[in-house]
Every structure is written in structure tokens, then in C-alpha cells.
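For this depiction, one protein chain was excluded, whereas all remaining protein chains were kept in their positions.
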Amino acid sequence: MFRYIFKKIGYLSLINKHMLQNTKPGKNNNKPISPDLEKNLEVIKGILHSSDLAVHEFNFGHDRRFKGALIFIDNLADKKEIHKNILQPLMYDALLLPMDMDFTQIDTIWKSLISMTDNVKVTLLGDLLDSLLAGAAILLIDGSKEALAIKAGKRDARSIEEPGTEAVVRGPREGFIENVNVNIALLRRKIKDTDLCVEKYVIGEKSKTDVYIVYLRSVANPKLIEEIRTRLNRIKIEAILESGYIEQFIEDSPYSVFPTVSNSEKPDKVAAKILEGRAAILVDGTPFVLVVPMVFIESFQSVEDYYARPFFASAIRIIRFLSYIISTLGPAIYVALTVFHQELIPTQLLISIAEGRERVPFPAILEAFLMLFAFDLLREAGVRLPKPVGQTVGIVGALVLGEASVQAGLISPIMVIVVSATAIASFAVPAQTDSGTILRYIYLALAGIAGGFGVIMGLLATLMHLASLRSFGTPYLWPVSPLNLSGIKDVFIRMPLWTMSKRPKAISRNSSDSCNQDPGLMPAPFKKGSNDSK
Amino acid sequence: MIYLLLIYAFIIIINVPGLIKRKEWRELTAFSILYAIAFALSLMYVLDIPVPSPMKGLKHLIVDILGIEYPQG
Amino acid sequence: MIPNKGSEASLIKKITSSIMIFILCFFMLFALTGCLGAREINDLEIVIGMGVDKDEDTGNILLTAQVVKKDTAGRTSGDASGGGDGKAFWNVSSTGDSIFDAVRQVTHKTGNRLFISHNQAVIFGNDIAQEGLQEYIDFFLRAHEMRPTALILVAEDRASDILDAKPETEKFPAMNIAKLVDTYGFTSHFYEVNMKDFASCLMSPTTAPLVPLVSIVQEKDCMDIYVSGMVAFKKGKMIGKLNHDEVRGLLWVLGKVKSGVLIVPSPDEQGKAVLEIVRVKSKVTPEIKDGSIVMHIKIKEESSLSEQTTAENLATDKAFEKIQEATAEVIRQEIMAAIDKSRELNADIFGFGEMLHKKYSSKWKTLKDNWDEIYPTIELDIDVETKIIKTDLLKKPVSQSEEEK
Partner (left out) sequence: MSIERGKINSQQLLFLIAGFVQGSILLIDFTVGITEHQTWMVILAGLAISAPVILSYVALAKRFPGMNLVQINDMVYGRFLGKAVSMYYIFFFVMTLSFNIRDVGELYVTFLMQDTPFIFFLVVFAATCAYAVTKGIEVLGRVSHLFVVTGLFVIISTFILLIDQMDFSNFLPLFELPFIRIFQGIHIVSIIPFGETVAFLMIMGRLNKTEHAVKRTFFGLSIGALSLLVVAVRNTAVLGRTQTIWTSPSFQSIRLINIGTVLTRMDFLIGIAQTVLIFFKCSLFLYVLVVAVSQLFGLKSYLPLVLPLAGIEVIVAATVFQSPVDHAMITQNAGIIYSVPLVFIFPPLSLLIAKIRGLPKFERGKET
């Protein structure tokens, strides 16, 4: 049976390789652009034959002796810009130039006429097509072996809004949007430093998605950046539609339930991580920015922790840890206690639990599975459905599954409490929601099989697994394991900002300059005496 | 019994293919020897054949033959 | 780190192992829960109290277990105490050659084995106690479900009667007893003894364990459970009873008095001063002098004036002094009562033997063997120091002041 599965998997991977080879657009790539305009147009039309390809042929120069063509994809390019900054200068402003200027030279046109920036000279047909599809307007001149790709693309960009996944009470309300250029700008606005490096990659045979690595050159570990580069270069795929694609191709442990690449929609969060020495990977077309390396503790840290004062922030962080524990272990502990270790329940509680379960026909483990399944069902349905209906689902779920099933004696009331507590707790740590959900079922099964022993063994195995994970060279459980005392200031409680004067050692470059602030910044009220002496 | 077979099949699936692929014959030999011992012992345990306890022999050697023993009580 | 072509084998390995684990887990989940000792909570027969008696006819053990009735237990006590069948508990009894035998025999009636982890109290009948607890206590210490904190009690008559009492406030008589014993501190007229304490005393060659004695008081139509003192054991057999004052006398020596009421005559002999004990410290130092054993008992007591039944103002230095002296006398009398009792029973309820053992371990070996002869000859040197530290809300009694008289 397993051999069959192996074969199947091997076959699938073969198919994949084959398909990729097929789709390699080798045919047109290396063909140079011919000086003959008509021929070029014919070839391009032949390749693209698409009705939204706009070809504008025109004559220009003093006696209209030069022939040119502007090609662009109708919906991608900004026609107003093209008109104002390309066609108008070419057709009218060219007349102001000396008569003998040779407009068959692309360079001449570029330097003297085109009033747009970000232009690229292309000589190969493949590059021409790439630029065209990226939204550029291509200027072809009869008699020139080169063409000019002018970035005249228009992007319908959503305005910058507060991200839906990471709302804050205190803190900036801006979030990344789908346009990667805007996103980089958002980051640049946070970190105005010459060290901020932006490296561009284009990934995807068909999608040609822009992927950027953003990092601080003096802070980030060069090995980390090199590692990201190699991993990104490995990716040979047709399309990158979201940063999740990238994540799945570059993560360290694809078989782990724990994510080793973090993502965020918030520029301030990403900027903070870049400042710690991490690298952000921005993908065009999605507001979710990847940040590597990720450590486990990050899931429990929220940007707001650093904006609020340390006491409250620490308290909330401890609550987050607790809620993660409840969300993964809650049902398992309940089942282990009520099915295997009843002697550990206080007498009065035991009596009331027993009374609540008196009419329930299912074993506790099955009951827990059913309730958790119902909860996941409700959550999924609530997310997918349109908002007004989604709320109805919630109400129906609460009433029918909660109230009625207890009334009917199918589910014990305590189980409803346990599962709802679990459900609420599972939302407190968004970054680990998926791992939490899987682990919850695993621990529940273990508790059902072997009670507390099973749960402890499961926890130990999880601990070993977590400790063996690495994210781009950084141990996943850092700074708890391996122990780093200066890093642990920001784990279970958040120490005041002025105590955290060092950058995370395991992440940033290990140079002497590892301080991100002056060490002696503890606020001290103004003292008269000390001032006088100075 | 069925669990035993499952567990031991599992051990083979996890270890052997990699060993063969990497052509680590020395490792494979060592693995096979220990695997055979483990399987034999487990089979004895499952089939209720008494497994000799090395500690019993040791106790015999030390207490009865060498006569070293702490007083009881 | 990056999976390359060479690690394809490990990839496949990982897939298979995860599939295997998954299948095994689910296979095991339903196959194993049955044989791994999983017990649904509603199938449990939760025992909250146990009584051990002697079956009059056969001489076997009659075990009474108080089992929680799950369908009514959760309701309010008003419902539960309503009709005859409205009881929240079920006293199921069985006989057997030994306690464990009887515990297993009960399954003929309950259909499930007893779950005794939540057993609050074990009550031994009078006949069992007289015969000796040594052979009956073993099960309660050995059984893994039993907790060493379970209380041990002796019934005035039969243990099953005590478990049958219907308390007014608590739903379960066993819980009620546990609560009664647990709150001994208000009077210090007895103290709680759990399995571990009892076992500890049993293991000592000299110390005589005490166990609270419970009885039933018939009042109008309801039967109340009442702790009437303690019983002393020697070599595992019950040898006598101690009344409330005697127990407190013992507790003075042991320093275990938590609180309680002391009544002393007021200085003018007109009424009484009622004191509440606030804090007690005691120290016992054994001494062997010229072959005779002297126990130096030093007690420091602090109390508050909680009530007075005389018009005289007791809140004065002079009055305090007199009351303190009188209090010391009362305490001394209580101690002496306890000592007299223990001498009468010839049972070392104070644990003087252990104290000597700890201090004079070399001489102890000779003392141990004839402890029974030595014990009544032990001399005592009691030194009581009392203090009144507060007078609660009043500074003076409610009476006309001296001047107006």
C-alpha cells in the first residue's frame, strides 16, 4: 500500500518537472528585436493575439519621416500618462528640436523627449514582452534594434486601511496593501536609513511576481540574507499568487505544524522586526509580508505590547500564553481528568460533572470530538459566508448546538463550557491558530487513549520537536532554549523598553555594535542638585 | 501480537529504505542484529515465553557465589 | 536544511511515518480506550464516606458505603431533603471476610466498582474499634484510590447509623462529618485525625493514637451528628474515651489548640469572665534526672475577653492579672485532667515516649521495653503563662459607672 503511495508521489513529482519544462518560454526569449517595425509588430501580435493589446502607430519628426509604434496592454497602462508624457512630446515637442536629430536612436528619444521615469531599454523580444505584460508601454522605432519600455502602468490600489487581521487599540492604523511599491514606501517611511536594502526578485514563470527582500544591511546577518537568496532562487514555479506560496517553498520544516515564517499586515510590526535584524519578504499582490527568521515566542508578542506600558503588556502576554495552553490542552485535560484521573477533581466539582453527564450517551472523548468539530464547522462557515449570514450561523450554532444539545441531553453542559473556553482562547494567539487547532485534536486523541500519560508524552514530543526546529538558522524556541538571558526579558513578561538595549543575539549580525539604544536610558526625573554640579 | 507486528514493521519502514539507499551496509548489519534481538525478545514476551533476566543471574553471581550482600532489614 | 534531491527518501519516509502514526492513533483510540482503564465519569459510584461495622450474625465485616446519587445530587438541598426518597445519597452495604472483599462484594448491588478516591471519612463501628483497628486499617492505606488525608472516626455505636443520619445543611452525612471535624478549631474539643496521622501513631512503639468519636443525637424529628470526644487506642485497640475537656488538655500540651472558650470566675466572684483563646504556644522538654523522668511543659496563651457576666469592669490591670491567674489555673486543670486520664488508661497519648526517644536516644532503648511501667511515673512540671490581649468592641461593661453609684 505504501509502495503504491510512493509511486504515486514519485509520478506526480515527475509530472511536475515535465510540465515546468514545457512551459519554459524559451521560444521567443532570445530573439533580438528586428529593426523592421512592421515585422516586430507582426511578431508581437502573433504571440499575444489578444484583443486588449493596443498598438498605436505614428509618424513623428519634422517631416514625419520617422515611424514609431507604441504598444501597451489596454487595461494595464495609464492612457492619460501615455498621451501626456509619451505621445505628446514625441509628436509635438520633437518639432522643437533640431531638424537633423536622428530619432532612430532610442537613446536620443529617451534622453530628450520622454518625460517619464523608470524606463528600460530592451533589445530582446522576450524582455519586451515581459515589460509589456508588466504594464509598460513599449516604444518601437522603425530602424532601431532597441525598444524602450516605459513604465506607464496604472495600478488600481486600495487605499491604506487598518488591517483586518491585526487590529490594535493603540498604534498606527495603517496596513499593507496589495501594491508592493506602496508597501515598500510604507517601510521606508518607518526606517529612513541608508542601510535599508531592497532586493528585487521576479518569481513565477507565468505570474512574474515581484518579490522583494527588505533588510538592514548593517544589522541583518549576511548568512541569513544569503540563505534567503538561495532559497528564493530555488523556486521554479508557474505562479506566485500570494506570499503563502513563497512561505511554503522556503520554510525549514515543511512537515511541522508550526509555522517557521511569520507574516504580518502591519508596517510598524515589520519595521520593528527588520530593525531587530530580520529580513522581510514582500510579494506583489498581497498585503501579507513574510518575515524571517521566526521564533516561537513571536507568536505571543504583539506590537501593542511595546506601545503599552510594561505592566499591562506583561499581564496580557501571560494571558496569551495561558490562552494558547487552554486552546491546545483544554479539551485534552478535561477528557484526561474525567475519564482517567477522576481522583484529581475536587469532590463537589466531580459530583456536579457527574450529574451533568448523567444522561449523555456518548463517551467523553467522542463528545469532545463532536463539539470541537462543531466549533470548527461554525468557525469555517462563519468566515466564508457573507457577513450578515455569518452572524446568523453563529447564533444558530450557539442556540442549536449549544443550548439544544444540552437540553436534549446529548452533550454535557461542562463540555460546552470547556469547548467554548477553548474556542475563545484559540483566537488570542492568531499566529499559532493553525498549529493550535491541529495539536488540539492530537492531544485530545492522546488523552482519550492514555489520559494524562498520553498528554505528557505528547507534550514532551512536541517540546522535542519545537526544540529541534530552526527557522533560517535560528533555533525556533530561542531565547528560551537555547537559553539567552538578555533575550528572555521579552518572553514571558515584557521588561521596560529601556532595559532591552540589545538586539536579539541569535537573529542579528554578531558585531560589537549590537545595541539599539543607549544602555542607560532609564527615565530619571530632573534633579536640581545633579544639574547644579554640572 | 498485531500491535507488535505493526510496531516492528514501522521500525523497518523508517530505517531500512534510507540505509539501503545510502548503501550503508555496516549500519544495516548492526541494525539487523539488534532488530533481530529486539524482535525475538518481544515475540518471547508476547508468547509468554519467560525472558531470562540478566539481573537474576547477576544476583546469583554476586550474592550466592561471591557472597557479597548487605544484611536485610 | 533545504530539501534537495538526496532527501527525497527522507521525504517519503516522513510521509509514511506520519500516515502510519495517524492510522495507528485512530486505530488505538478506539481499540485501547476500553482496556486502558478509561471510566466515564457518570459510570462511577462516587463514595464519599465509608462505615465499617461487625456483622452481628456472622462476625464478618459489614461495610457501608455512602454513594452519591447523581440524578439528584446536583439539585438544591431543599429538594433533596423533601421526601424519603429525595436523599442525595445511597448507603449501600455488603459483607465480606475482609474490607477489600466487602468493597468488591458491593459490586453485586451497584453494578460498578466503588470509586473511593473521594472518600472523606472512614467511620469504624464501636465493636470494630474495640477489637482493634490494626487489621482493618491496612486496606485504607494500601488502596491506591484512598488518599492519606481521609479522616478516620469511631462511632459511638454503629457506623452505619451515623451514615444514615440526615443533616439539615449538608446533602451528605459523610461530608457533614468531615466538615464538623475539620472545624474543630472553634472549640479545640477534639481534633482531626487522618489516615496518615493514625498510621504514624500506630507505627510508634509508645504513642497511643486518638480518634474522634461521633455519635447521633436525636432531637425532635431530626438526627444530628455530634462529635462527643475522642477515643484512645493502644496497640490498635480502643481502650477508653476522652471527653472534650480532656482532649483540650492534651491539645494544650501538644500546642494544637487553635481557639476555644475558657470560662473563669470573675475577680469579684460575682460572675464569669469568658475568654476566647487567640494564640497558644507550647513547648515540652523532657529531662531525665536521677533516673526519674520529668516533662517540662511550658505554655504561653493569649486570649481576648469575649464576654463577661458581671457588672464589674474587668478591663483593668488588676482584674486582668487575676483573670490571667485564674485562666492559667483552668488550663492547668484541663491538662491535669488529660494526664490523669492517660495515666488511668496507661496510654501515652501525649507522645512523651517519642519526645524522650528524640532527646535521649541512647537511654531510650532501656526505657522502651518497660514503657508501660514507666509512663505513670513520669513527673510533670507545668508552667502556664496567660495574657489577655484585647477586649473586643467594649472597653467597659454595660453598667453604671463607679462614680454614679
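As written, the chains take the letters A, B and C, and residue 1 is the first residue of each chain.
Note that contacts are C-beta pairs under 8 Å (C-beta built on N, C-alpha and C of every residue); 3 or more make two chains touch, one makes a residue touch a chain.
Just so we're clear, the structure is a prediction, and the values are computed from it rather than from any experiment.
**Q** In the complete complex, the chain left out here touches which of the visible ones?
**A** Within the full complex, the chain left out of view touches A, B, C.
**Q** Of the residues C:Thr107, C:Gln130, C:Ser204 or C:Ser259, which one touches the chain left out of the display?
**A** Within the whole complex, the residue contacting the unshown chain is C:Ser204.
**Q** From the list A:Leu133, A:Leu241, A:Ile319 or A:Leu483, pick the residue that touches the absent chain.
**A** Checking the options A:Leu133, A:Leu241, A:Ile319 or A:Leu483, the one contacting the hidden chain is A:Leu483.
**Q** Would you mind spotting which of A:Leu241, A:Val396, A:Met464 or A:Leu521 touches the chain that isn't drawn?
**A** In the full complex, the listed residue that touches the missing chain is A:Met464.
**Q** Tell me which of A:Ile82, A:Ile345 or A:Ile414 is the one touching the absent chain.
**A** The one listed residue touching the chain not shown is A:Ile345.
**Q** What subunit B residues would touch the chain not displayed?
**A** 7-8, 11, 14-15, 19, 24, 26-31, 34-35, 37-39, 41-42, 44-45, 50-51, 53-56, 58-59, 61-63, 68-71
**Q** Name every residue on subunit C in touch with the hidden partner chain.
**A** On the side of subunit C, residues 32, 35-37, 141, 144, 147-149, 182, 194, 196, 199-200, 203-204, 357-359, 361 touch the unshown chain.
**Q** Mind listing the subunit A residues that contact the chain we can't see here?
**A** Contact residues on subunit A toward the absent chain are 340-341, 343-346, 450-454, 456-457, 460-461, 463-465, 467-468, 475, 477, 480-483.
As a working rule, only the chains that are shown with their structure count from here on.
**Q** If you average the CA atoms of subunit A and of subunit B, how many Å lie between those two points?
**A** Between these chains, centre-to-centre, one finds 50 Å.
**Q** Show the residues in subunit C shared as contacts by 2 or more other chains, in ascending order.
**A** 12, 16
**Q** Pull out every residue in subunit B that's touching 2 or more other chains.
**A** Where subunit B meets two or more other chains at a single residue, that happens at 13.
**Q** For subunit C, which residues are in contact with subunit A within the complex?
**A** It is residues 1-3, 12, 14-16, 18-19, 25-26, 28-29, 32-33, 36-42, 44, 46, 48, 68, 70-71, 73-74, 115, 117-118, 120, 145, 147, 175 of subunit C that touch subunit A.
**Q** Which part of subunit A faces subunit C closely enough to touch in the complex?
**A** Residues in contact with subunit C: 2, 5-6, 9, 227, 230-231, 234, 252, 254-255, 338-340, 342-343, 347, 350-358, 360, 363-365, 442, 445-446, 448-451, 470, 473.
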